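The structure under discussion appears below in the form of structure tokens.
With one protein chain withheld, the remaining protein chains of the complex are depicted in position.
Now for subunit A:
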Amino acid sequence: MAVSAVSARTDSQSRPVRPPEMNVFIGLLVIALVFEALGWLFIGQSFVFNLQRLQIIILQVSIVGIIAIGVTQVIITGGIDLSSGSIVGATAMIAMSFAQSSDYARAVYPALTDLPVIVPILVALVIGGLAGSINGALIAYTKIPPFIATLGMMVAARGVAKWYTKGQPVSFPTESYAWIGAGLNPVIIFLVLALLFHLALKYTVYGNHTYAIGSNQQAARVSGIRVERHLVMVYAIAGMLAGIAALVLSSKNVTAQAGMGMMYELDAIAMAVIGGVSLAGGRGSVVGTALGMLIFGVIISGFTFLRIDAYYQEMIKGVIIVAAVVADVARQQRRAKAV
């Protein structure tokens, strides 16, 4: 932290330093402008000035965005979370089984239909939080690398998702459950959570400790931070956010399926990394991740807008992820040299 403060001061003598989020924002604008220009050239309409499109750009990524808020905090501590997609699958299945309507004759628990919506919500928070706590405890107390601990959870939680109903989907929820993810609610839920954790990371002891652990775990310990307990908390929060994502996703789709959330963990990590969260730990913000998320949304909508052949889309997406990080690393090195 001290080093970056010094470098900022030195740098500002020549030119004002831009926060890394500003670069991500410029990247977002450039990509949107490219689609805008191509839109007028080939489709004859605006890409950006279309309310419905602006809505879907955010809506289609906000559920992964909820996960990415947790992943951001985990990466800031210097860790990684590969399990969030599988936690979404397992939590969606279990939560939905407590949200089924009595109109459906083949409910998972025929005696437990039409429950108040708070029951599945609590179930999702508990299951997600529990899975995250296990991740955190394994990492903090057995000292195994986060990659391995969360890889184990990724496989195991997907197993739970498949085992729970032997692969059958769980559908037909109550109306109040289906409301959670209806319309633009996923966006609102994302914004509330993003604001909450932005403030928590920036202005609270929780945030200070999170950055401190990621910058230098030894120094954090010496300065009196209870590193183990804090790590469990960060991973538990990430798990809980995955649980919330499961609620929103299963509600939005009015179904829960064992394969749900597949690969979401990688999209969430990519959003954070594009948003300037450093995999080395100690650096990054929820605002950056949110911008990274919007880049994802713009790309997906832009591809469909231009009717780019489905076969090319994933290739281009991969190139953009790597290009964003290459640009970020190059910028870091320039700044390091300037100092």
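Operating definition for what follows: a residue touches a chain if its C-beta (ideal position, glycine included) is under 8 Å from a C-beta of that chain, and two chains touch if they have at least 3 such contacts; residues count from 1.
Convention: contacts and distances are computed from a predicted model.
S.K.: For the complex's missing chain, which UniProt name, "CheY-like chemotaxis protein", "Membrane protein", "Rhizopine-binding protein" or "ABC-2 type transport system permease protein"?
M.R.: Going by its UniProt entry, the chain not pictured is "Rhizopine-binding protein".
S.K.: Using the touch definition from the top, which of A:Leu82, A:Val117, A:Ile180 or A:Ala258 touches the missing chain?
M.R.: Of all options in A:Leu82, A:Val117, A:Ile180 or A:Ala258, contact with the hidden chain holds for A:Ala258.
S.K.: Going by the contact rule already stated, which one of A:Arg53, A:His198 or A:His230 would touch the omitted chain in the full complex?
M.R.: The missing chain is touched by A:Arg53.
S.K.: So that we can see where the missing chain sits, which residues of subunit A does it touch?
M.R.: The missing chain touches subunit A at positions 43, 45, 50, 52-53, 55-56, 59-60, 63, 89, 106, 158, 161-162, 166-169, 171-172, 183, 249, 252-255, 257-259, 300-301, 304-305, 307, 310-311.
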